[in-house]
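Shown here: the complex without one of its protein chains, the others still in place.
All chains are identified by letter, namely A, B and C, in their written order; residue positions are counted from 1 within each chain.
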Amino acid sequence: MVSRPTLPSVDPTPSQLLLVDSVDRPGLVHQITGVLWRHGANILTNHEFVDREARRFFMRTEFAGVAALGAVVTELEALLPPGAVVRIGRAGSHRIVILATREHHCVGELLLRHAYHELGASIQAIVSNHSTLASLGERFDVPFHHVPHEQVSRADHEAAVLKALEPYEPDYLVLAKYMRILSRSFVDRYRQRVINIHHSFLPAFVGSRPYHQAFERGVKIIGATAHFVTEELDEGPIIAQGVVPVSHSYGPNEMAQAGRDVEKIVLAKALKLVFEERIFLSGKRVIVFD
Amino acid sequence: MVSRPTLPSVDPTPSQLLLVDSVDRPGLVHQITGVLWRHGANILTNHEFVDREARRFFMRTEFAGVAALGAVVTELEALLPPGAVVRIGRAGSHRIVILATREHHCVGELLLRHAYHELGASIQAIVSNHSTLASLGERFDVPFHHVPHEQVSRADHEAAVLKALEPYEPDYLVLAKYMRILSRSFVDRYRQRVINIHHSFLPAFVGSRPYHQAFERGVKIIGATAHFVTEELDEGPIIAQGVVPVSHSYGPNEMAQAGRDVEKIVLAKALKLVFEERIFLSGKRVIVFD
Amino acid sequence: MVSRPTLPSVDPTPSQLLLVDSVDRPGLVHQITGVLWRHGANILTNHEFVDREARRFFMRTEFAGVAALGAVVTELEALLPPGAVVRIGRAGSHRIVILATREHHCVGELLLRHAYHELGASIQAIVSNHSTLASLGERFDVPFHHVPHEQVSRADHEAAVLKALEPYEPDYLVLAKYMRILSRSFVDRYRQRVINIHHSFLPAFVGSRPYHQAFERGVKIIGATAHFVTEELDEGPIIAQGVVPVSHSYGPNEMAQAGRDVEKIVLAKALKLVFEERIFLSGKRVIVFD
Partner (left out) sequence: MVSRPTLPSVDPTPSQLLLVDSVDRPGLVHQITGVLWRHGANILTNHEFVDREARRFFMRTEFAGVAALGAVVTELEALLPPGAVVRIGRAGSHRIVILATREHHCVGELLLRHAYHELGASIQAIVSNHSTLASLGERFDVPFHHVPHEQVSRADHEAAVLKALEPYEPDYLVLAKYMRILSRSFVDRYRQRVINIHHSFLPAFVGSRPYHQAFERGVKIIGATAHFVTEELDEGPIIAQGVVPVSHSYGPNEMAQAGRDVEKIVLAKALKLVFEERIFLSGKRVIVFD
């Protein structure tokens, strides 16, 4: 109770982000920063990484002082190797939709951060195959769509979900404990834009009731992995991971609670990285510039 | 998204807690468990610790199968050294009131856990010297009392806060970023029942704007301490602590955000220990049976 | 450089440990502490846990003031359910032999702690299927036995290892990166007395070159698991686990280095628990009283 409130210092210079993902070749940093320089940019932070196995080049540049952002992108696209992706970052302005089932912990965490402008993205809606979380959405004035999966085919259910998503034009879908497997065509529709949170164990457990298995095996650590969803079942490129210690005195329910606690933290951490445009995908790996 | 929901296994035997805090003397465990045994108890977990410096004995026993709990307590009180405190634990049934100022992160975390019966206590109300968090309380249907501190004396403000608290008969007060120093008489009124969360740094910083100081000093870790509030200014016995890594790229605001994230986790962890009756106070130290 | 050396405070009362592993039945704590009480014991710390699934009772009691330890054990054996294991703990006096192959990091850590009496056990010898670590053993004056596995059958190699171990009468074998699979009969010979350290990943990787797989998959955390070795291939009951963060900038070699760093810490932590007699085995799970 004895500390005083932190008054945020407002940084006077607004800054912008340039993001480049390209086949590697010598001279890229020089060429890219040359374009920025000619447009009057002052570079504040620059991250660059070459994935030597994949021969790909990734760069994230925070800069100030440029008026003609469109021209920067156009010049860079002309200059860079064919297929290079050049973007002006949109940190803080992404639109997301949450897909959930019945568990509240991740959804609640995201709604709270959203309500206080700490999420770095705007939650447009929650779509769920159950109605359980409708009241949670209501508490935070976020539209909730119940799209039941019972007595419809998988394809029809996915079509209904896609239809519910469409008007929100989401930049990202966040699977906040969405307990349905997505089809390849669904994932392709939001390619590299679907993020999932998944419990993780050492060792890993196959099959159902993982926390019961973890309990029976007496694990001392429970983890969570946030990852992009790809067409390959289960786990795509990893964005963030975390763990919490557990002990022999935890039953399966206590282990599941510990798992929920770490899942929401890891998901929030991964989303922060994504929404701050600190993430590049390089094959099966995620480059994190933090 | 590929895991299936965990269906909690219901443990068939309801269990109870015996809590003993006494001057130490030989034979205590034997005598206490003798009383339990004669009342038909099966002990499930037993934690016992002797603070050899303070010569005090602490015991937490989870047991099943006893009908006459009152008789157990009466017999133990007769048997144990004078001044011994014998209690039947009330895990999960505590009543709390939250004191807050303007920051939402800890209050929001507690409200979410409360809404889903994960807090282990029931939030009766929020009392604040500002009105900022009124809408957050409303979202979760928790009464909010604005008790302004402007243009009243410290004594009058505290009297008004105490009056607001009274009808709720709280077992614990949780200072969830309450930015007012409590007087000795206020603390005495809720002796050993006021819990605070406080940012912590290595090294520690004196004075205002601690995150600016932490930034200027380039700390690589930011921490939080949950503690009981005592008459001594600032920090009482520590219940739980935690840290998060930060880097040179964090400005004061990012450091403050990292601090908020760790504060809410550490406060929730400390409260879980308190509400599960896993905590004993021994002088300036907290014994944690987990 | 500004701190002053810590002068250890000598605790005047020597204490002892009683360890009980038994089928559960009501009244055990009372009966066991009754025997201690009649022998004049003052209990300093008591940990008790009932594995309700396995219906087993585990107790670790630190006490002072008893002369006739043998009589305590005899009385308890008569009193407790058939098959109960009653032991006086030997914290700090175990004899161990290290089995290793070529990696130095775990062996070096254990030798350093051994040299400064921090291991809680006495390293009798190092046995290895390679000669690589001979010089490391020499540096710390610990006998080194090279038992090559080339051009001998698995059975003959194990027989030679067992023969090398025999004169040292080890209480525990510590597999400090021993890269050979032990046969069932070997493990049975040192039943519940063989401890291994193993890298761990989330998700787990099957097959060879795990750090290359971890690199390709872009994991953000690398872990280690210390466990008892059982007849079932790979992993037995888990004693301790730990993780370290890694990033996209780590190649396979850097990941392996991070893995080595966490392996040695987790192994040392697990051994400390074992040598302080804080460990009970309950089926596939390890009860840790710390």
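To be clear about the criterion, a contact is a pair of C-beta atoms (placed from the backbone, for glycine too) under 8 Å apart; a residue touches a chain by one contact, two chains touch by 3 or more.
Just so it is clear, the structure is predicted and the values come from calculations on it, not from any experiment.
A.B. asks: Of the chains that are displayed, which are in contact with the missing one across the whole complex?
C.D. replies: Within the full complex, the chain not displayed touches A, B, C.
A.B. asks: Which of C:S122, C:Q192 or C:Q257 sits in contact with the chain that's absent?
C.D. replies: C:Q257
A.B. asks: Over the whole complex, note the residues of chain C touching the chain we left out.
C.D. replies: 1-9, 11, 45, 101-105, 108-109, 112, 115-116, 118, 136, 139-140, 175, 178-182, 196, 198-199, 208-212, 229, 233-234, 247, 249, 251-253, 256-257, 261, 265, 268, 290
A.B. asks: If the missing chain were put back, which residues of chain A would it touch?
C.D. replies: The list for chain A reads 11, 13, 24, 26-30, 33-34, 36-37, 40-50, 52, 59, 65.
A.B. asks: To test your reading of the contact rule: which positions on chain B touch the chain that is missing from view?
C.D. replies: Touch set of chain B with respect to the missing chain: 49, 200-204, 216-221, 223, 225, 235, 237-243, 247-249, 282, 284-288.
Here is the rule we go by: only the chains that are shown with their structure count from here on.
A.B. asks: In terms of Cα-based centroids, which chain occupies the most central position?
C.D. replies: Central by C-alpha mean position: chain B.
A.B. asks: Same or different: at the chain B/chain C interface, is the fraction of residue numbers used by both copies above or below half?
C.D. replies: Same residues, largely: of all residue numbers at this interface, over half are found in both copies.
A.B. asks: Based only on mean CA positions, could you tell me how far chain A sits from chain B in angstrom?
C.D. replies: Whole-Å distance between the two chain centres: 33.
A.B. asks: Rounded to the nearest whole Å, what is the centre-to-centre distance of chain A and chain C, using the mean of the C-alpha atoms as each centre?
C.D. replies: 40
A.B. asks: Could you tell me the distance, in whole angstrom, between the mean C-alpha positions of chain B and chain C?
C.D. replies: 35
A.B. asks: Which residues does chain A have that touch at least 2 chains other than itself?
C.D. replies: Residue numbers touching two or more other chains: 247, 249.
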